[in-house]
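This view holds just a subset of the chains, kept in their places.
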Amino acid sequence: MFKAEVKADTLKGLVNVISTLIDEVKFSISPKEITLKAVDPAHIAMIELNIDASAFESYTASQTEIGLDLDKVKDVLKLSSPCDIISIEQDESCGRLIFKVGNITRRMNVIDTSSMSDPKVPQLNLSSAVEVSAIELQRGIRASENISDHISLTVSSDYFELACDGDTDSISLKLDKSQLISLTAGEGAANQRYRSMFPLDYFSNLIKTVPSNISVKIELDNDYPLMLNFALSDGKSSVKYLLAPRIESD
Amino acid sequence: MFKAEVKADTLKGLVNVISTLIDEVKFSISPKEITLKAVDPAHIAMIELNIDASAFESYTASQTEIGLDLDKVKDVLKLSSPCDIISIEQDESCGRLIFKVGNITRRMNVIDTSSMSDPKVPQLNLSSAVEVSAIELQRGIRASENISDHISLTVSSDYFELACDGDTDSISLKLDKSQLISLTAGEGAANQRYRSMFPLDYFSNLIKTVPSNISVKIELDNDYPLMLNFALSDGKSSVKYLLAPRIESD
């Protein structure tokens, strides 16, 4: 059983972030929260999302799983203004979801989840962490376009740098400690720096999608996956995003 | 002889509605009004338009016919702000129309109307009628996209429904009597309902084009053409639109 009401804006923020990775997803629903774990088809990135019941205007659910095509949910979102309340209810008889916005009722087929297994989210213990506002990352991403198809992220004891080096041109976004919300760089020598390279498209698709006014926590090591943590739904949803590094060959 | 001045906005409203059906049209001009009757090339829809002389800022005409390519009139509209006055005059010597907007003069070739006959607009006596605001229909149309290529319209004694049923998903816009401007549903039994199906693209192209704030009168029967009536030009133009039904085969 699942029945909830949610602000269009809240639902949109969640759907947009997930669909940078994958369109057909399985939501694991419990009386207290909804969780989702997914990898992209190429197994380069992984997302773990927790939506607390308090992110909804109203919420009643028993333990269940629902498989959805997010493109169809986006069609419903196009019918809504940001503050519209969307009601969602599972039809007990046939399993379909019933979305209501204003006078419109949309019945949506669900996807069979029996073959969709949850990916195992690895426990990573990364040596450095910075917290940076999304708008800075968004400017760095835009500057990297047309330069190269991968970026490097670096954390040292006193700065964070996003860089993109092409054959002839290069860009760098460098933020010193005072321009960051927080910075922790290992327990090694004072000059230690942590640096890995990542595919620009994955990083860019995600960062362009998050609200400009949130802060993103970035955890980083040398030639290791990246871990991003940030909140959505006014702090009532949390996102963990892992991205595989691009190892430079000699 | 034809000479008139018209607000760009008024002309645009009329041209947009006609050009959902057809681009090359014949206007029948009299001293008191302009009329147009046209069918689309596939003979699925028909429009009858009456523009009263009072829809114009100034108007002087004798009985005549003018054939026009509406794409060219749209080019003139692109040069105008909504409140600009466009002056239109027929050059008596060569028949061409002379449009003036500000300092720009555009001379436009007319189309030979001798081979353009008026379609006969059938007299229909349909059993039900509702009057509904265009903005509701526009929301219903948007919700129907990606679901199916035809919609059904239903009128019963106490509601109007626009529905679209696809293979897996469906939508419904249901308005009860209190949400409609008026509703008349035949003289049959109390539970009688009238329902026909129509091609989504024709209905959608028209409804998207009309101003959101007008009301549209819909007349409907079982597996019969649809008749729409609405006013443009602040009530000084009237449009009748007929759309052939899609008969469901067993």
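Think of it as A and B in the order they're written, each chain with its own count starting at 1.
Criterion: a residue touches a chain if its C-beta (ideal position, glycine included) is under 8 Å from a C-beta of that chain, and two chains touch if they have at least 3 such contacts.
What you see is a predicted model, and the numbers here were worked out from it, not measured in a lab.
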Number of identical chains forming the whole complex, with 2 shown
3
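The rule is simple: only the chains that are shown with their structure count from here on.
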Take the average of all CA coordinates in chain A, do the same for chain B, and state the distance between these two points in whole angstrom.
46
Considering the complex alone, what residue numbers of chain A touch chain B?
72, 75, 78-79, 102-109
Counting only contacts in the complex, chain B reaches chain A at residues 136, 139-140, 142-143, 145-146, 168-175, 179
